[in-house]
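Take this structure, written in structure tokens, and hold onto it; I'll ask about it next.
Every protein chain but one is kept in place in this view of the complex.
Per-chain residue numbering starts at 1, and chain names A and B are given in the order in which the chains are listed.
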Amino acid sequence: MAEVEVREIRKSFGGGNPAVDGISLTCKNGEYLVLLGPSGCGKTTLLRMIAGLEAPTGGDVLIGGKSVRALPPRARKIAMVFQSYALYPHKKVVQNISFPLEAQGMSAQERMEKVKWAAGLLGIDHLLQRKPRQLSGGERQRVALARALVREPQVFLLDEPLSNLDAKLRASARLELKQFQQRVGVSTIYVTHDQVEAMGLGDRIAVLNQGRLQQVGTPEEIYHHPANTFVATFVGSPPMNLLERDGKLIGFRPENIRLEKNAGSRDDATVFRGHVLRVENLGSDRYVYLRVKDAHGDTNVIAKFAIAEPLEFSNDEDADLVIRNRNINFFDRDSGQKAAA
Amino acid sequence: MSEPAVHRTVIIDESFRVHHLLDRESVLGPVMLSPLLIYLVALIGLPLVFVFIYAFSDATTGSDSFGFVGLQTFQTTLEDPVFRIALRNTVVFTVLAQLVVIVLATVLGFVLSADFRGKWFVRFLILLPWTTPVALSALAWLWMLDSLFSPFNWILGNLHVVDQGTPVAWLGQDSLAVGSVVALQAWRTLPLAAVILMAGLTSIPPELSEQAEVDGAGFWRRFFDITMPLLAPIMMVAILFGIVATFTDMAAVYILTRGGPGNATQVLGSWSFYTGIQGGSLAQGAAIGIFMFPVLLGVCILMLRRASQTEVV
Partner (left out) sequence: MVARRPGVVVSRWVVLLVFALVCAFPFGWATFTMFKADADLYTVGHVPFFYNSPPTFDHVRVLFTDTAFLTFVRNSLEIGVIVVAITLALSVPAAYAIARLTGQWGGRLAMMVFIFYLVPPTLLFLPLSRIVADLGLQDTIWALVLVYPTLTAPFSTWLLVGFFRSIPRDIEEQAMIDGYSRASAVVRTVLPLAVPGLFTVVIFTFAFTMNDFIYAVAFISSSDNMTVSAGVPVELIRGDVFFWQSLMAAAVLVAIPVALAYNFFLDRFVKGLALGGVKG
């Protein structure tokens, strides 16, 4: 395993804005790093540049401290799992898994042992003689992981590997992916647009937008202390509420709101006067849609409560929103960047 | 853990030995393309330029030297009555044959697109005119239309449509010879057009036609309002293939009629061959061939238009 680093990396496909616009980022030894962002943010391009499938327009890629910019993908000692899993349709599962080993010129016997080891680890021994088209989505993912594993790569690169699975399978596949990585302990870079996957899997998350790095940090840092309004609103569902006050943007999470009837003013908390538009019951949670009116006009705010918590408000009532000051983030109104209180 | 890392770096350097130039796509692409492009430029592009050079010269097959004579060759060519016949015939044969093909190929594509028992064998029979080398099928036609032993003559004679003593000279009379060549060209280009249309028909979603049926449209209404408009682009492709095949052909005429009777069925391809190879006048032969060019250019443009349209869709 090894550390992966990109330095000031840049990629433009000619015309328009660059797909990746000067990103510097390090995935530490054995770390699970998630690249998170909306589609078109450059995360897949960044991953493909690390893999060597795309040549950077500028900057450098280092694996294990050495520049691999001049190396083709095969020489980078990486393994990649594509969104489609890219299983070779004309080869059986066993041939799929041993294909990378053939490239290394390994003997047939050694190859077989390696395949058995990887198949055992992922629980797919019984599928070895099948063709990819005879496998379910979850089985395909495991075959793709086994094929990535036998290479004993320095880095795993995973490109939205869960997006082809149906919603039911995703939670269990996420668990498998995490356990798998913890067992083999290889540095992993994981690309996704799904913030739930990112929060659940990543040791650290790098949030990208429009080809630029917005923030890198642990899931907690990203969630509770977003570096700018993009991260604040992209991560979290429903997103962070933003209100303008005193020339700054005030951000707070829906679950950090308390609703009271006449709250007055507090030292340790900020209070807004609001109006309940609608209460939505989602089974385990309850969303309350509010409108806050002040000097800056109307702003819609969503509050989130566990269903177990009693709610004393219903549609079309006035309510005060109370947010503890330590749960509040401040952003510059113009740049959207984090600002001091 | 630092030791294995060092070990692996060694593997990197080892597995990355040679061909590193070919790992670059900007190098690999041109390397893979260039053999074809060099070949095509050398044996199609350059010869095409030579055709024009010959046409403005007095080149003959015998000598290596030739002088430029400007438009004189074209002038001689245009004044040649046989050339005028050939030019007219080329256009007339192509238009007539392809008109027949449009109608018949639509019908044939339609009946072939359904599944039925014995389809494989029927398809084999229908493909014969297209897949057989033109020279050989023209030979079969030559025998079929033989002035003495044609089965058609026997039938017509015994039905007393014609006098048994004077059989129909299918290839010996101007209008019949023209008709025969047109029939041969339509016959041999029909199967490909039908096959292309068949592919087009199977790609039309059946829901469209079913929707129209639910809406109360009858068979012909559905055919002309739904099927035909959707089929038009692919029909265009089918016909363009047919036009190129008919317009540039010389083998059918060469074998079936040798351009005769007289020069009544001469086409640009055959006349260029007779003049250029057998008559030895490269210049004249080239000048005749060049008159095919505007039509082919038109076909190219249609193809380009057609292709760019589909890319949008």
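Heads up, the rule we're going with is that a contact is a pair of C-beta atoms (placed from the backbone, for glycine too) under 8 Å apart; a residue touches a chain by one contact, two chains touch by 3 or more.
Being a predicted model, the structure only gives us computed values, none of them experimental.
Screening A:A86, A:V184 or A:V279 for touch with the missing chain picks out A:A86. Of the options B:P35, B:G67, B:P81 or B:P229, the residue whose C-beta touches the omitted chain is B:P35. Of the options B:V69, B:V82, B:L139 or B:L230, the residue whose C-beta touches the omitted chain is B:L139.
The chain that is not drawn here is touched, among residues B:V69, B:V92, B:I126 or B:A169, by B:I126. Where chain A meets the missing chain, the touching residues are 51-53, 72-74, 78-80, 82-84, 86, 88-90, 99-100, 103-104, 147, 151. One chain is missing from the display, and on chain B it is touched by residues 15, 19, 22-23, 25, 28-30, 32-33, 35-37, 39-40, 43-48, 50-51, 54, 61, 104, 107-108, 111-112, 114, 116, 120, 122-141, 143-144, 146, 148-149, 151, 154, 187, 190-191, 195-196, 198-200, 203, 206, 209-210, 234, 237, 244, 247-251, 254-255, 268-269, 272-273, 276-277, 282, 285-286, 289-290, 292-293, 296, 299-300, 303-304, 307-308, 310-311.
Criterion: only the chains that are shown with their structure count from here on.
Remark: chain A and chain B have CA centroids separated by 56 Å (rounded to whole angstrom).
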